[in-house]
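The other protein chains are all here in position, but one chain of the complex has been omitted.
Moving on, here comes chain A:
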Amino acid sequence: MTKLGQWLCGLALLGSAWAVLALAPPGLQLPAPYRQALLPLPVYLLVAFGCYSLATVGYRLATFNDCEEAAAELQEHISTARADLRRRGLRF
């Protein structure tokens, strides 16, 4: 199954569970407080996910390494390489 398929199945499952519990017809209902709590749940989850995303990306952005030494090392390698290749007869 594709990722899209997995997402659709998951959403269908959760969606129908939520619909049954939160929007159920009379006779098959949970007590009112539970239904009232369940009703806005999808929106809450969406907002929670949004916050999680922002926090995660922000954290990862802040901890993104800058490779100062790698850059310096590379410059060194480049000079060594050019000198050595010139010695071996490469015409740049």
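The working rule: a contact is a pair of C-beta atoms (placed from the backbone, for glycine too) under 8 Å apart; a residue touches a chain by one contact, two chains touch by 3 or more; residues count from 1.
By definition in this document, contacts and distances are computed from a predicted model.
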Exercise. So which of "Dolichol-phosphate mannosyltransferase subunit 1", "Fungal-specific actin related protein", "Coatomer subunit zeta" or "Tubulin delta chain" is the UniProt name of the chain that got left out?
Worked result: "Dolichol-phosphate mannosyltransferase subunit 1"
Exercise. Mind pulling the chain A residues that touch the left-out chain?
Worked result: 2-4, 53, 56-57, 60-61, 64-68, 70-71, 73-74, 77-78, 81-82, 84-85, 88-92
